[in-house]
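The other protein chains are all here in position, but one chain of the complex has been omitted.
Chain lettering (A, B and C) follows the sequence in which the chains are written, and residue indices restart at 1 in each chain.
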Amino acid sequence: MTDTKTNAEVTLRYFAWLRERAGRGEERLKLPPDVLTVGDLLRWQAGRGHPFDQAFAKPEAIRVAIDHAHVKPTAAIGAAREIAFFPPVTGG
Amino acid sequence: MTDTKTNAEVTLRYFAWLRERAGRGEERLKLPPDVLTVGDLLRWQAGRGHPFDQAFAKPEAIRVAIDHAHVKPTAAIGAAREIAFFPPVTGG
Amino acid sequence: MAARVSRADFDISAEMAALIGGDTGIGGVALFVGKVRGEVNGEPLVSLTLEHYPEMTEAELERIEAEARERFALSASLIIHRVGELKPGDNIVLVIACAPHRQDAFAGAEFLMDYLKTRAPFWKKETLADGSSRWVDARESDEEAASTWVSTPP
Partner (left out) sequence: MAARVSRADFDISAEMAALIGGDTGIGGVALFVGKVRGEVNGEPLVSLTLEHYPEMTEAELERIEAEARERFALSASLIIHRVGELKPGDNIVLVIACAPHRQDAFAGAEFLMDYLKTRAPFWKKETLADGSSRWVDARESDEEAASTWVSTPP
């Protein structure tokens, strides 16, 4: 059951300069089974090759939300349906 | 010269419950020459008899302005043209 | 900088637009509107009458504004205070503080309100449903709020 969840398709979304550097606003894919936390996912992104190596070169500058809620790098990905990557917010 | 100043006519004004208790909004008169400070003036008012004895029975509840600026009981009356008496303000 | 007393109500959007004019250095505008509440200690209020000391009001509001401008990086500010008989829900006072950044705008507006409440010569009289009326007492919390800004007592 857990393997099934980890291997389910997930939507990845990119905003602001991360969207520009990643060259896309969104994609759907299956994450490798060893990507269990947000930190794992950021490292995996940085290792995906061009253009992700550039976009994710500084993971400390990237914020992550799972299913529309802010999460920390230690958070588990679990049964996430949508994971978003973006720089610190600058609204207001 | 100083006597002349102290004896000049001055306008006294009353606001809010002080106006109601004093039974007037304003009056013009000459202050006695020994009324030199705001504190002296408050004591003199309390001693003027009805209705001022009632109106000025609690001088600590009364604020004073000379020529449209707040003053303390220790302030000198000097060449004041207008002296106002009122309760603590409650606007806003 | 502007301060005025008015019997009529004010239009917040119009006042703010006029105050800002074409100043694009303004990044933040903090506003406060004080309103007449419908109850006094659980009893329905019929009306609130605001008395003031006309000749002193303008001078005092200008002093308060000048002090706010000295303390905070304000681009513009406005105080409008109503007088006369008001009803529950009516606006009593409008304060606007404009600044390049929001912290100064907020601090400016709070300062203007705190000083207004403890120094501007306005007095409120409440009339209740039973026909009785009484002058509102100054709140100690207002004195305290104003005194947190400094050491210059009224």
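Everything below uses one rule, namely that a residue touches a chain if its C-beta (ideal position, glycine included) is under 8 Å from a C-beta of that chain, and two chains touch if they have at least 3 such contacts.
Computed from a predicted model, the values in this text were never measured in an experiment.
Visitor: With touch defined as in the header, list the contact partners of the absent chain among those displayed.
Guide: Even though it is not drawn, that chain still touches A, C.
Visitor: Even though one chain is hidden, which residues of chain C still touch it in the full complex?
Guide: Looking at chain C, the ones touching the missing chain are residues 11-14, 16, 20, 22, 24-39, 88-89, 100, 102-103, 105-106, 109-110, 113, 141, 145.
Visitor: Considering the entire assembly, which residues of chain A contact the chain that has been omitted?
Guide: Against the missing chain, chain A presents residues 13, 15-17, 19, 63, 65, 68-70, 72, 82, 84, 86-92.
Note that in this section only the chains that are shown with their structure count from here on.
Visitor: Determine the centre-to-centre distance between chain A and chain C, using the mean Cα coordinates as centres, and give it in whole Å.
Guide: 49
Visitor: Identify all positions of chain A at which a residue touches two or more other chains, and write them in rising order.
Guide: Residues of chain A touching two or more partner chains: there are none.
Visitor: Among the residues of chain C, which are close enough to touch at least two other chains?
Guide: Expected reply: no residues.
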